[in-house]
Each structure stands twice: as C-alpha cells, then as structure tokens.
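With one protein chain removed, the remaining protein chains of the complex are shown where they sit.
Read from first to last, the chains carry the letters A and B; within each, the first residue is number 1.
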Amino acid sequence: MRIGLFVPCYIDAFFPEVGIATLELLERFGHEVVYPEDQTCCGQPMANSGFNADCAGTESLFVRNFVGFDYVVAPSGSCVHHVRDNLDAIEQTSEVKEVRSRTYEIVEFLHDVLKVEALPWARFPHRVGLHNSCGTLRRLKHAAPSELREPFFSKPMALLSKVKEIEFVTPSRPDECCGFGGTFSIFEEAVSAKMGYDKVSDHARAGAEYIVSADSSCLMHQQGCAERIGVPIKFIHIAQILNGASA
Amino acid sequence: MSFKLFQRGDARDMLHPELLAADDRDAIYRGERRLDHAEGMSKPLRARPEPQPRGAKVDGDKPIDQAEAAARFIAAPEHEKMHDERLWDLRQKRDREMHGIAEWEDLRALASSIKEHTLVHLDEYLEQFEENARQNGVHVHWAKDAAEHNHIVHGILKDRGAKSLIKSKSMLTEECGFRHYMASVGVEVIETDLGERIQQLDDESPSHVVVPAVHKLRTDVAEVFAKTIGTDPDNSDVHYLAEAQRESNRPLILAADAGMTGCNFAVAETGSVVVCTNEGNADLSANVPKLHIASIGIEKMIPRLEHLAVLVRLLSRSALGSPITQYTSHFRGPREGGEMHVVLVDNGRSERLGMAEFWTSLKCIRCGACMNTCPVYRRSGGLSYGATYSGPIGLIIDPTFNARKFSNLPFASTLNGSCTNVCPVKINIHEQIYAWRRELVRRHETPFVKKVAMKAAGELLSRPAAYRAAVATTNVALANLPRFVIYNGLNAWGRHRETPHAPSQTFHSWYKANRRVKP
Partner (left out) sequence: MSSRDDILASIRANRPQVKRSLLETPLFDANRPSSLLAAFKENLERMGGIFLEPPASGERLAPVYDRIANATVVCSTAPEVAGTRNIAATVQPQDLADVDFAVVRASFGVAETGSVLLGDRELCVNALAYLAQHLIVLLDPADIVVNMHHAYRRPEFKTGHYCAFHTGPSATADIEGVLIHGAQGVRSLCVVPIPKSETEAVP
C-alpha cells in the first residue's frame, strides 16, 4: 500500500516523536509511507470555532497534498474526524471526497484495515491509564462510550493488549473529557485547567505511571496540568508504545 | 492602667479577620464597654462557610461572559467539588438504570421518533389536544410570547379576584419572567418545589432544570432561610431545613387563591396534562385551590397514551436515576366545583421549528441529563450561563432567544459529545453546538479579536512556507524566553498550566534530514 502520512501541525511542532513513531510503525508492516512536505494542517482549529470560510485555503492545501494515496494516516483522532466529517468549506469534488474517505487515524487503521494480529517488537513494562480522547471515542468510535448501552469493545485496548508486560489501571471517570477542546483551552481556560487537573489526579490515584492516548493534543494539555500541580505522571502516544518504545 | 475599648468586629489586630462572625452575639457588654476579662475577651470567631459564588454578570444585551463566572465558581472549591460530585453521581445513577433495561437504546430511538413525528405534525396535535381538553371542560388559551402568557394568566387571576398563587416548577414560566411580572401587578407567587423556593427566597434563578438549587451548599440554604423564614442561621442540618420549608409553605398552600403547574407532556388523544414531580407539589398546587392553571410549551405535545409510556420510562431514569418520579400526575379536566385552564405558549418555538439544523432541539423533555454529564457545566455551575436554560441544551436553544447576549455560550463546550449520548430523545446536541458556532460567525456575533485571530490562522495555515517559518519561531521562542514572559496575564494557556516542552526539531526538519529521498 502507498500511504500518505499526515502529521498535524501541533505534532509537527511539539511532538515530532509521535510522527516518527507513526512513520516507523507503518513501515514495520511493509508499506510505502510518504510524507508530503507541503502539508500544514487540516483546518480544524478554525472550523471548530465556527470560522468555516477561513478554513478553505487550508483544506484545499490538505487535499492537494494527499490526493492519490491508497490511504492517508494520521496520529490524531480529532484531525481525522474533521477531515472525514467536517471538511466542507471547499467544493466537494470527487477528488475531495476520495481523500476524505481514505483518511484514517492510526489506531483504527491498524485495527480495521491492517487487522494487526501481533506486535512482537512491543514491550512496555509499566502501569498505564488509557485516555480515549472524545474525538476518537465518540466520533471515530474507537471504543464503547460509557453513556451507551452496547457491548464493550475497544480498538486501542485490543492493540495495547498485544504489548508485552503492559499493565492497565482504570480511573474513576474513564471517559470524562480532559478539558483540552482546542480553542476551549484558551477561551475557557479556568474550566479547561480544572478538568485537566481532575483528569490527571484521577489517573494518578488509580496508580498510573503513564497516561497513553491516541491524541497528543489531550496529552499536551494533561501534561501541562500535571506539571503545574506536581502530579508525577508521564505521557506517551499510543503509536510510540505500539512502535516499541519502552518508556 | 488603661484598657482598650474593643469595637465590634475590630479586625485591625487580627491575622485572620475573615474568621470574624458578622454578628457579635457572644460578646458581653456593660453599657458601652465590652467586658474583656477571661470570658469576655475573645472576639466572636466563627469559621465562615465558603460564600456562594454568584452567577454571570448580566448587563442588558451584552454577551454573557460565561468563562468569567465559571472561573469564580471554580475559585469556590467547596461549592465546585460538591456540585461536580453530586451531578456526576446522578449521571452514574442514570447509567445504572440504563444497564437494567435491555431495550434502553430502542426506547431512546422510539422517544426520538415520537417527538420528531409530533413536531412535524404539531399543528394537528395541538388542535386535537385543544378539542379534547375543551370537551373535558378545560379552558384553552394561546399565547404567542412570554408577555402574552403573563397577561393571560394575570387576566384569569384578576377575573376571579385571586391575589395569591402557589406553583410547581416550570421552566417555561422562568422563560417568561413570570414571577417578576406577577410581582409588578401585585400577585403573590409562592414556589412550592423546595429547590425553586430556595431560589425564589434568595432572588436568584434556578441553576438546573431538575434540581434548581444544586449549586448551593447547605450553609447557603441555612443563610437564605434564616433571613426569610426565620430558621436558626447556625443550623444547616438538611432535614431541619427541609422540614422548616414544609411547615412554612403549608399555610401558604392552604390559603392560596389559585395554583399553577407546568407540563411535562400533553397528550393529544385525551387532552391530558401530565406533570412529574418528586415532592407532590404539583398535585398540591392543582388540587387545593379551586383554580388550576397549567402553562404548556407547544412542543410538549405527544400523540397518544402509548407514547407517554415510552417517555415516562425514560424521563426520571435520565434525570435522577430512579425508575419514575414519586408523582406522575394526569390532569384531564377540572374538579367538581373547580376550574382548569391551560395556556399553550409559543415564545419562539414555531420559529425554531423552521431552523433546519436546530429544530430537533424542540424534542427536549427537560430531564437535565445533559447537564449532569457535561464536565463544563459541573465545574461552572448553571448560573454561569446567565440564561434560563444552562448546560448543553442551553447552548443550543438560548441563541434562539437572543443571539447577541448568548453568543459566547456555544463556546462553553469542548464538543466532547457526552450530552448527545445521554439525551433520552437523541438530540444531537454537540453537533448543534458546532453548527451554532458557524451560525454565529455568519451573523457576525463573534468578538473582533477572535475574528482577527482566526483569519490570521487560516491564512498562515494555507501557506506552507509561512507556516514553516512561524513554527520555527515558536519553538525557538519557547526554548529561549524566560518563564515570566510566558506565564503572564496575556498568556491564557500558561495561567494554570505549564507550556509544552520545545523539541529540538520539528517532524518536518527531522524528515528532511533523515528521510527525504535525494534525487
């Protein structure tokens, strides 16, 4: 397969190791992975604030970069949700629709498309709390949310369970939002920070050494909160663990 | 030998003046002189309970600053903790009920389809309801807006010489500013629901559609009751306070000239008004005085009794995690020797029906489940929204009442989607919040600063070269600027959080250096 790697703006700037892990992980399964260098962003920050018109330029740039790949894969649930469900500031040509429908987040790609059975290189001897971001949980349907009466399933858990020596802990509010919410973290920063404090404290009380998530934006926010209030917990993206990181 | 004459509450020589009690009942005076020997020496110290944080500042039509009010709520940690835990507990109780009903998701789908069908045929069902209610001896009135509702009710009361009115909880009457109107025309209104009564006595709006005083600590209630119904200000035992309110309200109920209820569901096929309470106060309000008036939002219609079963099964389970409210009352007609009136109220509902993205918000059955699950609401308190309806449902219906005043509300959300999942009638709340953001931008109801920032962001992110340059700068900046520049009042991120660590290179530079295929 020829895969286009989409590395969202904030991962490019603050968490390059997540982009690297995603690239290496996809290559481990024998696929050709290309990183179109003119990419910047999917348009989500403007769209989420209602400024649809201001996304158009960014969204067309995204489509131009990713046309022609079998799949477009990104280590960010919120960005992939935007591309698949809300990238509508530009004319919906067949090309646009193609790119949109082929865009996947890394966990769902590994679970649903590659149907990964084993990760023999992966070992993570630590206690982890899994944080399913609201974007991956309720919009990309990574796992069963606690509000619905449906059979339990969890794609990230299914993948992480293949990692040697990993131990899971469960916080008291497993899928309460951590408070990042994009521009919410700036415009409603007191509430955002309080939600973050509560989230990291909850994981810490459950005994987590690491919080792992498929969304670096949540991790960035939680890390900022944990460091401010002195909660000694570490943060890691799921792609890094699945790619063989041991810490 | 000289002595100092201590003044009442003299805080100048105290390290912790905030511990001084407001009153000075423990001090002993002989004339002007306060005794200062062993027993009389101590100032009346009292660890003051945390004062109640008040709601959003309201200034005409200026956009409500929900974030400011939320920050004040969070700055009252006892209140915030209690509020968050209490409502999260209701959410968990709701989940427990859900797991006990195998057909739960089927019921939600049914409830949603019943409500949508009714709304699409609302005129027919309203006419059917009116016809049946009239046949049962009920007087049916129609009010286009809040003012007309208040006017009609006042007319009914005036015609019968009614000067006092007991009522059960009704969000519609809150929407209509009913109590204030009645006060202005000299009708005494007594709320009978405990939470509503507390709020009435405190001259504050309800903060939650089901538990109106959920934001108050028992000490806040003790303070309100001490000032208004004469309870002991130092006694904040909840049973004592509830009993005091029961005994205080009872004579008012018995003496009232008229009673008013809201309406949870109006059944078209029988002309029935259905009201759900836990206290039985709707039944008291309707059955003690001779005159019963029910205020009904037109969206409360449902076609038949069989549909009532679906909604009643979902309502209390979603709201409080109990299978049904203690009282589910069906009013079909007046009592012998009594009178029953209903007022069907539009107040913007028919207009909302015409909004393609937002009409399904009319399905709302006012259960409050969205508020209970919303992590923002639980930490902000309902009064931070400055509107009749708060929490997620408030975010999507308040802008229809006043787009300018409530233009900030759709941003008081992380779009996490939990509200949509708990809604018993499957309103896609978080999607409507997202849609409102676009709508408000389209109507130019966004602050100038945000507009400029978003335009700049949009331009930067559509130009790869400019973007690369900016990112390099940010990282360089983060790596080099001293802390105080980053953590000042201008940088909202840094107020309560550490900033992200600056990596030595971006992914882009790493890729260029390590992976780019050389031609």
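Keep this in mind: contacts are C-beta pairs under 8 Å (C-beta built on N, C-alpha and C of every residue); 3 or more make two chains touch, one makes a residue touch a chain.
Every value quoted in this text rests on a predicted model; they were computed, and no experiment measured them.
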* Structure fact -> Not-displayed chain touches, in the whole complex, chains B
* Looking beyond the chains shown, say which of B:L308, B:V342, B:C423 or B:L440 touches the absent one. => B:L308
* Which listed residue (B:M171, B:L284, B:V342 or B:C419) would be found touching the missing chain in the intact complex? -> B:L284
* To do: Give the residue, chosen from B:K62, B:H99 or B:R335, that touches the chain omitted from the document.
  => B:R335
* Structure fact -> Touch with the missing chain holds, among B:R246, B:R442, B:H501 or B:R515, for B:R246
* Extract the touching residues of chain B with respect to the undisplayed chain. => 82, 86, 89, 102-103, 106-107, 110, 113-114, 116-117, 119-120, 122-123, 126-127, 136-137, 142-144, 148, 192-195, 198, 211-214, 216-218, 221, 238-239, 241-243, 246, 249-250, 253-254, 270, 272, 278-281, 283-284, 287-288, 298, 303, 305-310, 312-313, 320, 322-335, 344, 346, 350-354, 356, 359
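Just so we're on the same page, only the chains that are shown with their structure count from here on.
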* Structure fact -> Expressed in whole Å, how far the mean CA point of chain A lies from that of chain B is 33
* To do: Report the residues of chain B in contact with chain A in the complex, numbered from low to high.
  => 66-67, 70-71, 74-75, 80, 84, 88, 95, 98-99, 101, 104-105, 373, 375-376, 379-380, 410-418, 420-422, 434, 436-441, 446, 450-451, 454-455, 457-459, 461-464, 467, 471, 474-475, 492-493, 495-503, 505-508, 510-512, 515-516
* **Touch list for chain A against partner chain B, complex** => 7, 9, 11-17, 19-20, 23, 35, 37-41, 43, 45-46, 48-58, 60-61, 86, 134, 138-139, 145-150, 173, 175-177, 179-198, 220-221, 223-225, 227-228
